[in-house]
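One protein chain is absent from this view; the other protein chains keep their places.
Moving on to subunit A:
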Amino acid sequence: MGILPIPRTHKAFKSKKSKKTMKIKKGFVLRDICGENIIVAEGKENIDFTKIISMNESAALLWEGVKNKEFDAETLKELLCEEYDIDDATAENDAKALLDSWIKAGIVE
């Protein structure tokens, strides 16, 4: 009682501060091939990376959105909400799942 709910933005700001932000690893490039999106690894530092990562349209859009900057799941979520008409919870889940898959694939650090 008498305690105001913490505004969402404030909460987000706090969690952002406590969590480590990510960056796309150097040399990973998004390419279009007949309308399909793939990530190719370039350069000496990725000489042992032999996988090709395929991405759907929304993942590719987010990839472009966070290129050359620090980001976290919240950044991805905001981009999702800007671009698609989805509710907060879905966007948050999708953003988290996508970031996890990028970490697993070894294309962000």
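Going forward, a residue touches a chain if its C-beta (ideal position, glycine included) is under 8 Å from a C-beta of that chain, and two chains touch if they have at least 3 such contacts; residues count from 1.
Note that contacts and distances are computed from a predicted model.
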{"item": "Chain excluded from display, named as in UniProt, from \"Phosphoenolpyruvate carboxykinase (ATP)\", \"CO or xanthine dehydrogenase, Mo-binding subunit\", \"Branched-chain amino acid ABC transporter permease\" or \"HEAT repeat domain-containing protein\"", "value": "\"Phosphoenolpyruvate carboxykinase (ATP)\""}
{"item": "Residues of subunit A (touch criterion as defined above) contacting the omitted chain", "value": "27, 31, 33-36, 38, 40, 42-44, 46-47, 50, 52, 54"}
